[in-house]
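A single protein chain has been omitted from the complex, and every remaining protein chain is retained in its original position.
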Amino acid sequence: MDKLEQIKAQLQKFADDRDWDQFHSPKNLSMALSVEASELVECFQWLTEAQSQNLSPEQLSAVKDEMADVQIYLLRLATKLNVNMLEAVNQKIEKNALKYPADKVKGSAKKYNWYEQISEQDDSKS
Amino acid sequence: MDKLEQIKAQLQKFADDRDWDQFHSPKNLSMALSVEASELVECFQWLTEAQSQNLSPEQLSAVKDEMADVQIYLLRLATKLNVNMLEAVNQKIEKNALKYPADKVKGSAKKYNWYEQISEQDDSKS
Amino acid sequence: MDKLEQIKAQLQKFADDRDWDQFHSPKNLSMALSVEASELVECFQWLTEAQSQNLSPEQLSAVKDEMADVQIYLLRLATKLNVNMLEAVNQKIEKNALKYPADKVKGSAKKYNWYEQISEQDDSKS
Partner (left out) sequence: MDKLEQIKAQLQKFADDRDWDQFHSPKNLSMALSVEASELVECFQWLTEAQSQNLSPEQLSAVKDEMADVQIYLLRLATKLNVNMLEAVNQKIEKNALKYPADKVKGSAKKYNWYEQISEQDDSKS
């Protein structure tokens, strides 16, 4: 994907210009990404779900920055591991469709949790 | 960005087909995203940095799936908050370039940590 | 603290018996702890705040397990870094009392977020 590849190249240059590539092992990048994901959670931790649907301009601006930070580290990791994000996403959407067939899981709130749970038990982590 | 917008539409349909949109408040989506970010960390938690650079095919496959999960929730959140991810990323890269001028931060490992820390103190969280 | 020290000793033996201490660098332990903290978040991600106040026995059992996992890794890290958790907690409660004087922050919901935010700006991360 052109635009994403452009950004990945931009981010590699950004790191090289600062001699920061040495810190960008996949292990470290996964940590940095999770830290940004939590800074995103922090924007919402004391808000109700309803309030989270109605952010003020300042709140939305902060949320956007954290979302961008997550995206940036995800793209750095994709560069390091040679992962095509769009391909990976499409493959995962297919897997999810098989795991959660619409006709089986549609319905009450309860089923979503239940399906999440039984699927977690089947997930291969290797 | 065409491909990203396509995926966002696909993900919205996926949620609608299963009547899951009701759970997708920004607050909840931020939680789900952080959970996937941690499943990505989990792939690396007992590996050395060197091992993280040399993943087996099974390890890489698991990592790809978690990266895709993070990307998927990020795009769901972007849909809900009407955020253009590429725009947000470009704005953040600009901010980062100002915060970490290459000529100032290039050099020893120590400076990276030090700059991370003084920048954290200046970050506006609102 | 007797009981906590007993548990810390138990956990050290558990790791030694399995030759797992080699993986327990503070860096790795922080990762493992954050993973468990996210497994705790996962228990709540699709629940409303009200539902989270009324967990079923199975839900509560799962939550207890994740809380225990977080406590376990926190105690492992405390062992490795020679940190007295009760001392650290008491010091932090004092710091928090100074940062959030009751007479200043008591009142509307809005103030909590605002105080969280201005305090984040002052926090020294080093």
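Order of writing sets the labels: A, B and C. Residues in every chain begin at 1.
By definition in this document, a contact is a pair of C-beta atoms (placed from the backbone, for glycine too) under 8 Å apart; a residue touches a chain by one contact, two chains touch by 3 or more.
Predicted model only: the values in this text are computed from it and were never measured.
For chain A, the residues in touch with the chain missing from this view are 23, 28, 31-32, 34-35, 37-39, 41-42, 44-46, 114, 116-117, 120-126. Across the interface with the omitted chain, chain C contributes residues 1, 3, 7, 10-11, 14, 17-20, 22-23, 25-28, 30-31, 33-34, 37-38, 40-44, 47-53, 55, 58-60, 62-65, 67-72, 74-75, 77-78, 80-81, 83, 85-86, 88-93, 95-97, 100, 102, 105-107, 109, 112, 124-126.
For chain B, the residues touching the absent chain in the complete assembly are 31, 34, 41, 46-49, 109, 112-113, 116.
The rule is short, and it goes like this: only the chains that are shown with their structure count from here on.
In this assembly, the C-alpha centroid of chain A lies 4 Å from the C-alpha centroid of chain B.
Separating the CA-averaged centres of chain B and chain C is a span of 23 Å. For chain B, residues that reach two or more other chains under the stated contact definition are 23, 28, 31, 34, 37-38, 41-42, 44, 124-126.
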